[in-house]
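Note sheet for the following structure.
Only one protein chain is missing; all other protein chains are in place.
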Amino acid sequence: MEKIFNLQQLINGIQLGSIYALISLGYTMVYGIVRLINFAHGDFFMIGAYAAYFTVILSSAKGFNVPVPIVFLISMGAGAGVAALANQTAYKPLRYKPRLSALITAIGVSMFIEYIFSALPFIGPSYRAFPNDKLIKNKIYEFGTTTLSNYAIIDVVISIGLMLFLTYLVKYTKVGKAMRAVSQDKDAAKLMGIDIEKIIMVTFIVGGAFAGAAGILTGISYPRIFPYMGILPGLKAFIAAVLGGIGNIPGAMLGSYIMGISETFATSYNSLLGEGIAFAILIIVLIFRPQGLLGETIAEKV
Amino acid sequence: MRRLTLILVVLVLVLGVAGLNSACKPKEQKPQVQEEIKIGGVGPISGEAATFGLSTREGEQMAVDEWNEKGGVLGRKIKLIFEDDKGDPTEAATVYTKLIEQDKVVAIVGTVMSKCSLAGAPIAQAKGVPMISPTSTNPKVTEVGDYIFRACFIDPFQGTVGANFAYNVLGVRKAGCIFDVGNDYTKGLAEFFRDTFTKLGGEIVGFESHPTGATDFKAQLTNLIKAGAELIYISDYYNDAGLIMKQARELGFKGYFLGGDGWDSPKLVEIGGEAVEGGFFTNHFSKDDQRPEVQEFVSKYRAKYGKDPDALAALAYDAMNLMLTAIQNAGSTDGAKIRDALKNISFKGVSGVITFDENRNPVKSAVIIEIKNGQQVYKTTVNP
Partner (left out) sequence: MKFSRNYKLIFYALIFYFFVYLSHRFGFLINDYILHIINVSLIYVILTVSLNLINGFTGQFSLGHMGFAAVGAYISGILTTLIWKIKPTNLSNYILFIIAMLIGGLCAMIIGYLLGLPTLRLRGDYLAIVTLGFGEIIRTIINNIDYVGGPRGLLGIPKFSNFTFIFFITLISVIVMRNIVYSTHGRAFKSIREDQIASELVGVNTTKYKVMVFTIASFFAGIAGSLLCHLLQIAHPTQYGFMGTILVLVMVYAGGMGSISGSIIAAFGLTFMSEGLRLVLRKLDDITPTVQIGIEWRMVVYALLLILIMLFRTEGLMGKREIRILIPEEEEK
């Protein structure tokens, strides 16, 4: 028992959960506002990691060191940029078409990003070592049998910081209010004079930026990147969002931590279980409480 | 009627492609079938084990070029057709089929990863095309049939060497294993290590697996550390091994790391950084080996490719040389004759003297390599 439920694993789980949270927020926001499961979201995450990778590699080759916060901003910017691009070119034209089309398109965008990264010769499909030592040196703190890496602290702190920022944005700013309005009722919001497309774009940008941040944090903590790295985390983050109640921001955070911790505990027991637990959680949630932990049931109007 | 036209159009297009395809083939093949001898090479040029495939291709190409400079084999030039199996068994099967059916190769030197060799070998066996895998260490590969050989030692031996080293040389009594549950090579190797280590009297405190492609091993490593492992046997390939070692150190693990030939890549240090320092692994070849044939190979390779060869390049070089020598000895490109020539061959390769036992596995030594200052340093040789 102690083997599984111990402090070390808990810390591992929280670290994992923080990263899932950042990705998950993007999913949940986009779904809340346009009812689209953006399959490509995991790939924004991947792009953030690669953006940081190239920044560090190229700058150190030229001889100078880009300060860490700037690299962060670059990652977030990359994630935001691609998100905006995807929205503009692929999702916006399908805004008023059947939702299925947008979903398929999202799959297409995801595949496209992954395969083109894989095919471009200077990126390539192989794994690359993320130069995390160049960015932030690793420090380990020990408390008895438990160790805490400074990477874990950074992950959690930045993650929570961004979440607080998002909460502030959504609750206390005009843009946030508009976002909430659009996600509640698109047409009414339009009638109130809100520029829907602008708000949707803002949502994508914020979501993409968060995914990018998750990308660079992942590069630092789990320093191996490759073009398909976004698939599995993206899927798990999505499941976390569903667990918490899709469209619900605190729900996504809650779901992500539950997901991260469960996955870590499950893996320590049996790696097969660890692989499957995400899907098991999903199926249980959808059978017993499809609206998620914090979500509300919506009656379907005829 | 319009629909019918549509069908006809499509049919025409389809046939057009078919026609183009066949039309293109005969012109190329007829004059050259008499001239060149085609040998197929297979390895992962893309995917997780890309550095392995690239080294393999380089080793094979170098051998082919050397033979061609001396006039080829059986008086004919040799053409190496190297295909990428992406480290994927399905792709390997497709590529093997293509090489045999389409390119009409007389022999195949490949492939690298055991799971891909296991997919390709039945195809080669069925078609009577002799195959030498340079680096697949899983014993099941040569069990497929009598046309299938390999140029490297097999995992039971490798696992035993590792266990002996851990127990006798490093003095370790408690070891933990971690491996990729989705990869037969890593799983098999870990199992062989475990079996021998236990037989020697050591205790395996944990036998952890991780899914393919995982990046977070902390859960499994935490288990091993808490169970008191003095050494962690990491049978994974370099890309996972590097990460695993890094995370183990982050979790405060201070013991030894030991691994297998999957570690052999410059990227190991790149990915693992300082954590890799002081790690050991079993391998087929070390460039520090002072035997003259090794040093000659190393300097030729350096001259041709501008870098030092790794074990995969050495094994690929040996495998290709083996195959070409066998063809020469057999005096023919007939599959059965080449196979017989291989059975009886005795060959002095860069990676050691190679003769085949009754399972078509070579009887060879292993070397132990230590990572010192980010470089591979030869530690010792272990004989079977």
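Lettered A and B in written order, each chain numbered from 1.
One rule holds for everything that comes next: contacts are C-beta pairs under 8 Å (C-beta built on N, C-alpha and C of every residue); 3 or more make two chains touch, one makes a residue touch a chain.
It should be emphasised that the depicted structure is a prediction, and the values quoted were computed from it without experimental measurement.
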Per the touch definition above, residue among B:E35, B:E101, B:E274 or B:E296 touching the missing chain: B:E101
Touch criterion as defined above, residue of B:A93, B:L170 or B:L200 at the omitted chain: B:A93
Interface with the unshown chain - residue positions in subunit B: 3-4, 6-7, 10, 14-15, 17-19, 21-22, 25, 45-46, 84, 88-90, 93-94, 97-98, 101-102, 115, 118-119, 122-123, 144, 181-184, 187, 212
Interface with the unshown chain - residue positions in subunit A: 35, 37, 90, 93-94, 97-105, 107-109, 111-112, 115-116, 118-119, 121, 125, 235, 238-239, 242, 272, 275-276, 279, 282-283, 286-287, 290, 300, 302
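Note that in this section only the chains that are shown with their structure count from here on.
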Partner subunit A, residues of subunit B touching it in the complex: 46-48, 50-51, 181, 208-211, 213-216, 218-220, 222-223, 226-227, 239, 242-243, 246-247, 249-252, 267, 270-271, 273-274
For the subunit A and subunit B complex, residues of the former touching the latter: 2-3, 6, 8-9, 12, 16, 118, 124-127, 129, 133, 138, 140, 142, 145, 147, 149, 151, 218, 222-224, 226, 228-229, 232, 264-265, 267-268, 271-272, 274-275
